[in-house]
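Heads up, the thing below is written out as structure tokens.
For this depiction, one protein chain was excluded, whereas all remaining protein chains were kept in their positions.
Every chain is named by a letter (A and B) in the order it is written, and numbering of its residues begins at 1.
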Amino acid sequence: MTTWIQSLQERVGNGREFHFDSGRFIRENITKSWLFTLWLIILTYLTLAYTISQFRSLPFTTGVLVLAWLLTVSLTVYNEITRSHNTLTLWLRNNLYSSITNTLLSLLLVLAIVAAVWGFIDYAFLRASFTRVPEEAQAILAQFDSPGANWGAVLDNMRNLMVFRYPKEDSWRLWFVILYMGALLAASTFVFSQERFRRHRIRQALTGIWLATPVLTFMLLLGVKPVPGRTVDFLIRLLAVLAGLVALFFLSRGLLKRFPSLIVSFLVTVLWAAAAVTAVYLLRGTLVAGLNPDIAWGGLLLTLIIAVFAIVASFPLGVLLALGRRSQIRGIPPWLTYSTAAVFTAYYLYTNTLPAFAAATTIVQQLFSLWPLLFLVIAYLFQKYFKGNVVALFCTFYIEGIRGVPLITVLFMSIILFPILLPKGMEILSTWRVMAAAALFAAAYLAENVRGGLQSIPKGQYEAADAIGLNTFQKYRLIILPQAIRTVIPAIVGQFIGLFKDTTLIAIVGLVELLGVANLISAQTDWLGVRREPYIFLMLIYFTGSWVMATSSRRLEKRMGVGER
Amino acid sequence: MTTTKSSATPLTKAEEVIVCKDVQKWYGDFHALRGISLTVKKGEVIVILGPSGSGKSTFIRCINRLEEHQQGEISVEGTILNYDVRNIAEIRREVGMVFQQFNLFPHLTVLDNVTLAPIHVRKWSRDHAEDRAMHWLTRVGIPEQANKYPGQLSGGQQQRVAIARTLTMEPKILLFDEPTSALDPEMIKEVLDVMRDLATEGYTILAVTHEMGFARTVADRIIFMDAGQIVEENTPENFFTNPDNERTKLFLNQILHH
Partner (left out) sequence: MAELSPTPPKGQESIPFWRDGRVIGVLAQIAFVVMVVLGTAWLLNNVNDNIGALGSFRCADGTESFRCGFNFLSIDAQFDISESIIRYEPSDSYARALLVGALNTLKVTVLGVILATILGTLAGIARLSTNWLVSNMAKWYVDFFRNTPLLLQLFFIYFGVILLFPAIKDAIQPFGLPIFLSQRGINMPGPVFMPSFSIWMAFLVLGIIQAQVTWLFLGRREEQTGKSSNRGLWAFLSFVLVAVLGWYVAGGTANSQGIMVTNATRVREFGDIETLVLSRLPVSDLGDIDTAVADGSLSTEALTTASLQICAVKDAPSEVNFTSQLRRAGIPFVVNRTDRLNQATEAYVAGDCEVLVAPQAALASERSTLENGANHSVIAIAETPVRISVPRIEGLNFIGGIKLTPSFAAILIGLVLYTGAFIAEIVRAGIQSVAKGQTEAARALGLSESQRLRLVVLPQAMRVIIPPLTSQYLNLAKNSSLAIAVGFADLWAIAYTTLNQSGRSVQVFMIVMAAYLTLSLSISFMLNWYNRRIALVER
């Protein structure tokens, strides 16, 4: 955009006499187009009106600001004319005063921003109370006509906000988890960034620890411990289980080496699943959860647990769903689909439609009684759009179904419907229900992310994997998924940030996470009706959390992109 | 170290490693292969030529089941190529393929690219696999690149890695699908030299290429395909100097006078 200052500048030349082309100046800054002129008039009016109204409420500040504005504008213009810009005026010229409209806008916005910031400072600090004693806070705030923030409510509830009712004597578990995570993270960053640890045992060990971490943390947070009096029993069983697992590990490795085939690897998988069940069975009864999550977990702790659990647990499911949706497995052949549909149609036409058709009195009722024909329609659509692939059908329906409805309904469904869907008498805690719902919900979104990654893998990668003789399982595990997931890490981080924010919704279904605690504060007798302050504090937490995650993910992305592609 | 598997008896004529009989293939309604019959003997080098879209790639990809043929019979090393997943796996183990676009795995280092299949398919120990991998990388002339990622290599180097990746699996048959088409002229030579060496070492080779020099000097036989059929099958000398078929003459005219 040509600017008025530029038009001035061109007239000045190198030391030549200053000559001002007013016609051009007006053309470029005022009468460019009728819309522009209108905008300029409105802006001028707004700026004037706002400046005057600010003069009334904040005479001193406004005066200083307007003076500063006048001063810097004239300085910039002068420097422009004489071509003697310093860093400051050059910056001002480029960023604030590049045209008449921008110059006006800058004044308007400076006044508005200063007023807003001042208002906030006034509210948050000058007229605020910081004491944790409610009576003192009342006394302090009573001095002001319009009292400011009552931060005591937040300070007094800091522990509640962080961990809510997590027992004090169990606090060491939290500290332990934090330290453990910190150490693990530091160690991994170091080891994985060093080329000399490639293929080193340390790297495998760390990967193993990472895989075990979710379970361990979980047990720690739940306060899991041996049943009193059965510690020895527990230790013996634990040793037995560990020994069994180690044995199984070598057994399966040998098996796979000796009989490298898909069926054997499937058998080994089954074997491991059986081992897991046996292990749980053996250890059952010897361990007891020391804490009830519905009661003990809350505040930021619960927020983090749910967000992390959802993303971790949704990962395998999401990957499976994505693979399923894209799967090219040979579908159920048309003849089978159509004959099955025909059998159903015939059966229901005979048992259902015949009597209903006879009983129908209107054409509409007669038409409705023909509903079994829908089986054929469904069969046709199924063959047309899914080529008989039930797996793809199921995954697509799951993904689109979940993505089409709001999270809040899914959460309520978990609270209300889980008990109905489970066998009579089987109860599960609300926390588990909500965590399951969050994971099932996240899986649908994760699946779409992963699918995007899968789509970005060129066909040649699949062909090369086939050509070198990898089986399907190896192809996905070694070639396709590592690449697909790597490309969607930023999207997954984005999704995790989304989950972190979305956990607030569980406050509505009655669990007391961060927002739940904030809502409770206003009901405490000490801090009755204090609402804004906890909310502002929460905004700070969420903003910092999301912002830090987003920024570091961007940095990670940049670093990982180097050299590997 | 690898022998014919239990599922297949030794061939009547042991040296016939690829036998194709009346192979037909459709893409939807499009008839891509119209009855290809070809027998390849052990150690033979065969170059397939033909205009674009004539089905060269389709045919060669049928041999290791990257494409399914719908009629006719293909057998490789005595193993019939059908829906039996075990047969497919066997054949893929014995047949190596080099692609026009290299298709290296960008998330793995060169060494990992090369050792991946030996470790996971042949079940070699990592040490042995790396040993063999370095051997082949040296053979194709790039041992010093072993720890780089494919993205850091030139096109010619990448194609040579791809060849090493194929050879480390110790296949008996090599399929090349225009391995030099995506390369700059100076890199083409690097790759052709490697291929030439392999040809003299007794590998059975089936190559689609437009490198006429290579075809003339290295091939035992030249197959000319058009519209999904083999139109001419000839020795290099006859093919280039005295082709039987009109279509071949036209093709050679276009190729050689451009």
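Methods note: contacts are C-beta pairs under 8 Å (C-beta built on N, C-alpha and C of every residue); 3 or more make two chains touch, one makes a residue touch a chain.
The model shown is predicted, which means the values in this text are computed figures rather than measured ones.
Just so you know, the chain we are not showing touches A, B across the whole complex.
Touch with the chain omitted from the figure is made, among B:Thr58, B:Ser75, B:Thr168 or B:Thr204, by B:Ser75.
Residue-wise, the contact with the chain that is not shown comes from B:Val85, picked out of B:Val85, B:Met212 or B:Leu252. Between the chain not shown and the residues A:Val163, A:Val241 or A:Met413, the one that touches is A:Met413. The omitted chain makes contact with just one of the residues A:Phe164, A:Phe496 or A:Tyr542: A:Tyr542.
When the missing chain is restored to the complex, the residue among A:Asn95, A:Thr231 or A:Ser456 that touches it is A:Asn95.
Touch with the hidden chain on the side of chain A covers residues 1, 33, 53, 95-96, 98, 102, 105-106, 109-110, 113, 263, 329-333, 336, 388-391, 394, 401, 403-409, 412-413, 416-417, 419-424, 497, 501-502, 504-505, 507-508, 515, 518-519, 522, 531-532, 535-536, 538-539, 542-543, 546-547, 550. Residues of chain B in contact with the chain left out of this view: 7-9, 11-13, 16, 19, 21, 39, 73, 75, 78-80, 82-86, 88.
Here, only the chains that are shown with their structure count from here on.
Annotation: 47 Å between the Cα-based centres of chain A and chain B. Of all residues in chain A, only 257, 260-262, 458, 460-461, 463-464, 466-471, 474, 478-479, 482-483, 486, 563-565 touch chain B in the complex they form.
Across the interface of their complex, chain A is touched by residues 64-66, 85-86, 89, 92-93, 95-97, 99, 101, 103-107, 116-117, 120-121, 123, 149, 151-152, 165-166, 169 of chain B.
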